[in-house]
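All protein chains but one are shown at their positions in the complex.
The block that comes next holds chain A.
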Amino acid sequence: MTDHPFDGVRIVGVGQTLYEKRSQKPIHRILWEAADLALKSAGLKWRQADGLALTSFVLPPDNVATVAEHFGLEARFLFQGLYGGASGIIGMMHAARAIRDGDAEVVICLAGDAFDVAAHNEMLDRFNGSVRDYLSPYGFGGANGMFALHTRLYMERNGATREDFGRLCVAQRENALRNPNALFKEPLTMDAYLNAREIADPLRLYDCVMPCFGGDCIILASEKVARTLKGPQLRILGGGEYHNFPANDVYSLSAGWEGFSDRMYSRAGIGPKDLHFAQLYDDYPVMEYIQLEGMQISPKGKTHEWLRKTDVTWKGEMPINTGGGQLSAGQAGASGGMIGVVEGVLQLRGEGGERQVKCQRGVVSGYGMVAYGRGLSASAAILERID
């Protein structure tokens, strides 16, 4: 036996609702649809689930316990994500520990939101105390303004150009065209990227995500339950989370991944060269750079050079955000922290359709809780198919 941190736990199901710009569906219905699809893909019934890990910004005054009641779940394990887009993976890892330790057998790991642009902006203005009191009164431009500052710094410190960030956006759009669930259906040329409407210099329209409605879900089960199921099975080789790293240093162009990736790889028993894809949290291309560097997939401060010679589309040598990511599929609020997990699980199950990558394992990562100038929370996990 190895001593992987999540031994005895399997990922057995996956589901995603259609992403829509607007919808009349209540948030509870969006969440139910994603979970129902995932349970069906696993071959499990609702009454077999005994745990729920849930993240959704628009849920209050409801919460994970009231949603369990709404769904009729008797739950031995509940988790509600408070770390924005880092929550999906953090919830999955908490659920895996609960299953490993015998507290639960089947946990629904779920995220979803119902956001249009206006609702998203309104939430962000009062996202937390430091944003409300020291950023919002300036008309800081929301997350776009905040990450424009990081993008400019990366460009000035390392010599990256707008085109270098555009490479990721253009590649992800190519992936999205093969994902029937993605919001964007038209190809994106480099010209269109470079000349798009200005939002917050140096960011333009296609550096920014499109808020939308949607839900994402995976199902975790104990090995004992998994043995009774027919579908493909995955395991979590390792993972990590790190918050407010480095403390008191907003512009290090780093974040938690740099603090935990050595430990994640050593517990997984593999290195970055053994990954077959990366499903990154792509609120802005500069954050994908920081994830790639923090997880040692590209060299520190030189991701722009790495991208000039690396094909990151679904058919390339290091596929990134093979379903289009949030930049081309859409950002359904807290689902942004699960869309990459769902895409990774689909790929490893061989259910990637026209964008299927030849893969055995890959990394998924999350990022969230924008506060005083940056997101505070980073997470990642390495998933592998069991043959």
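Heads up, the rule we're going with is that contacts are C-beta pairs under 8 Å (C-beta built on N, C-alpha and C of every residue); 3 or more make two chains touch, one makes a residue touch a chain; residues count from 1.
Everything that follows uses one rule, which is that contacts and distances are computed from a predicted model.
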Omitted chain, identified by the protein name its UniProt record gives, among "Lysine exporter LysO family protein", "Tol-Pal system protein TolB", "4Fe-4S ferredoxin" or "DNA-binding protein": "DNA-binding protein"
Where A:76, A:152 or A:263 are the choices, the one touching the absent chain is A:152
From A:43, A:141 or A:259, residue that would touch the chain that is not displayed: A:141
Option from A:7, A:101, A:201 or A:262 whose C-beta touches the chain left out: A:201
For chain A, enumerate the residues touching the unshown chain of the complex. 121, 124-126, 129-130, 132-145, 148-150, 152-153, 156, 197-203, 247-248, 250-251, 372-373
